[in-house]
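A single protein chain has been omitted from the complex, and every remaining protein chain is retained in its original position.
After this line comes chain A, so read on.
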Amino acid sequence: MAVIGSGPAGFYTAYRVMSRVQGAKVDMYEQLPVPFGLVRFGVAPDHPEVKNCQEKFEEVGSSPNFTFVGNASIGHPSTHPGGVTIPLPTLLRNYDAVVFAYGASRDKTLGIPGEGLKGIYSAREFVGWYNGLPDFADLAPDLTQGEDAVLIGQGNVALDVARMLLENVDRLRKTDIGEHALETLSKSRIKRVHIVGRRGPMQAAFTIKEIREMMKLPDVAFNSLDTSLIPDDVKKLPRAQKRLMEILLKGSPTSVDSATKSWYLDFCLSPKRFESNSRDPSRVGSTVFEKTQLSSPFDTNAFTTGTGELVDIPSSVVFRSIGYKSVPLDGFSDLGVPFDEKRGIIQNDGEGRVQHEARTYDGAMGVSHFPGLYCAGWVKRGPTGVIASTMIDAFATADAIAHDWAAKAPFLNEDSQDRRASGWDAVKTQVDSQQARIVEWEEWQKIDRAEKERGRKVGKEREKFTRTADMLAVLS
């Protein structure tokens, strides 16, 4: 079996299949030289406990039935030094099953005027930058233009970004955040962070742990929110909502007067356009929002309508945090792998079997499966949820694979005369590997040790390499 992507979805699927299907061999392809996807590049540096799942992944990685193929891009051309590009059909020819677990590599855009102004970043690139993702090593976000940051979107990614902007930099020094990020954050002038959402607190995507953390930040105050959007009698709400509303109403122990920095949850505002800075017209100066009205303020599924009333929030820097997006792999359309562009997922049966709906000869809608093709994680169900939800979802995919295998359902290459499901051993002879610098599991472990060693020198768990060339240099 081949797994494309080495984040939590890929590893949990591999782990479960290897424990459910006797003798299963798994090759995992990763476009970077290093594994773990969003556990390494997404999870906030001040949440080290969330990264403990890496222990399980290390266990999987060291299994004799597991092969890590790092620095290998499937479909689209590799952009990394020594990176090899493997066309999807080549992969499909050499496996019984292929699992797409490559996540969501793009972000959604707002599509409003002024979005191209300097000082507007996507949360995804900012998070990638402070977490050492090579793609964004050169982002160099400018946090020195003023005191107001605006975050558009109210999910947990927005709260991660807000925490980075509000937290005392010295508290971050012990985490695995990059030195480059510490330097930038220590020069930050940001004092007020506005976290803005189209809907209200009852509809917001953030979760209670992250809100509680924000409330507890030393010397940081929460500005009170519009309580008309919270029911009078929160006690009657379902447990999770009740607890979340209570914590929002209670606020932070630090008052705005005594705080050095503060944050806002601004509700019922929909972004309309960005205005440029009066001193520098190439740079953002403020964000114009339209006030919205909820169809029913306490209904979690409420929708909004615009009121026409505009609100201007000063914006020295803006982070767009309205969600990630998956894209199809090069080769999907030729192979007929169905990709739902609107939802940004590979069409599947909910258990991870790739399928598409098609009209049968008699005109009725039918469903057809692609034997041997599966998906897991964000490319299966959309870019939401924590590691626990990704784990459950990956296990469901793995159980579907194990079930199909036991039931002798059709897999890839069933009809081919010489059945060549010999995996990476065969694939590597079929790709242009002249300049290739594939990274194997033991080599990743070398990079891992080197990063930890670098970290020790500056009193951290690890100091990541932020350039693929530097990662590979460890191996030469």
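What we mean here is this: a contact is a pair of C-beta atoms (placed from the backbone, for glycine too) under 8 Å apart; a residue touches a chain by one contact, two chains touch by 3 or more; residues count from 1.
Convention: contacts and distances are computed from a predicted model.
Enquirer: Name the chain not shown, per its UniProt record: "Dolichol-phosphate mannosyltransferase subunit 1", "Centromere protein L", "2Fe-2S ferredoxin-type domain-containing protein" or "Ubiquitin carboxyl-terminal hydrolase"?
Expert: "2Fe-2S ferredoxin-type domain-containing protein"
Enquirer: Given that one chain is not shown, which residue among A:Leu249, A:Ala388, A:Ala406 or A:Val458 touches it?
Expert: Going through A:Leu249, A:Ala388, A:Ala406 or A:Val458 one by one, A:Ala388 is the residue touching the chain not shown.
Enquirer: Spell out the interface residues on chain A facing the chain that's missing from view.
Expert: Within chain A, the residues touching the omitted chain are 47, 49-50, 52-53, 55-56, 207-209, 212, 239-240, 243-244, 350-351, 381, 386-389, 391-393, 395-396.
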